[in-house]
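One protein chain is absent from this view; the other protein chains keep their places.
Moving on, here comes subunit A:
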Amino acid sequence: MPWPLLVPALAGLAFLVLPLAGLLVRAPWATLPGRLAEPRVLEALRLSLVTATIATAVCLLLGVPLAWLLARTTLPGRRLLRALVTVPLVLPPVVGGVALLLVLGRRGLAGQWLYDAFGVSLPFTTTGVVVAEAFVAMPFLVIAVEGALRAADQRYEEAAATLGASRWTVFRRVTLPMVAPGVVAGAVLCWARALGEFGATITFAGNFPGRTQTMPLAVYLALETDPDAAIVLSLVLLAVSVIVLAGLRDRWVGAT
């Protein structure tokens, strides 16, 4: 292996892995089992997994068609649209949370109407957590799927179309299977981002155990008084996400 690649590669790996090692070294191993059994930990973990999964489902439902729109159509202003899609990536998540409050809050532009007409108020609910996570995570999915669509060979789609398939059939039977690895990779990224979401969630959905307190929020508040508890929570979150991501990768993406 050429050393100009090997040295920075190892440095990069160390940079990413060392903080994890720090958590492992400082973890209060002796009291770990007792801390893990605390109902609050399990509650936060359950909430994190459920909301991140639902948020990913929402992102798939909305994001895949959006990626198709960006990759396969010649809408005017498509370039601007693509830039707008990536806004949540650039926006500090706390600002994203404030923006969501201003639009979907009880006194927000759309939220006011939702509240008056249906009595629905999204902030401080588990649905609010899903909304915040989906807002922050969706760009990851859209970008991944759009990339896959652009890389896919369009001649298969054209061939299907010449054989009489409708555009919807082409999308379902040809395009989607072709870009499936890209969709899965995007969904995995999206899920991981949603699982770690903090700023938009605490701003938009607030923090209440069992309802909106996800693992990252629990970690942040534990850090205020009990750093050991924060380390334990972080390790749990890390372990679960690594297991899920590694499992998915081998199964779906076919990485070696």
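Keep in mind that, in the parts below, contacts are C-beta pairs under 8 Å (C-beta built on N, C-alpha and C of every residue); 3 or more make two chains touch, one makes a residue touch a chain; residues count from 1.
Note that contacts and distances are computed from a predicted model.
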| The chain that is not shown, which UniProt protein name from "Molybdate transport system substrate-binding protein", "CheR-type MCP methyltransferase", "Glycolate oxidase" or "Fe-S oxidoreductase" does it carry? | "Molybdate transport system substrate-binding protein"
| said: Can you say which of A:23, A:36 or A:95 touches the chain missing from this structure? | reply: A:95
| message | Looking at the full complex, which residue from A:120, A:161 or A:221 touches the chain that isn't shown here? | response | A:221
| note | Answer key for A:63, A:88, A:105 or A:139 versus the chain not shown reads A:105
| remark: Omitted-chain footprint on subunit A covers residues 92, 94-95, 98, 101-102, 105-107, 123-124, 202-203, 205-209, 212-213, 220-225, 227
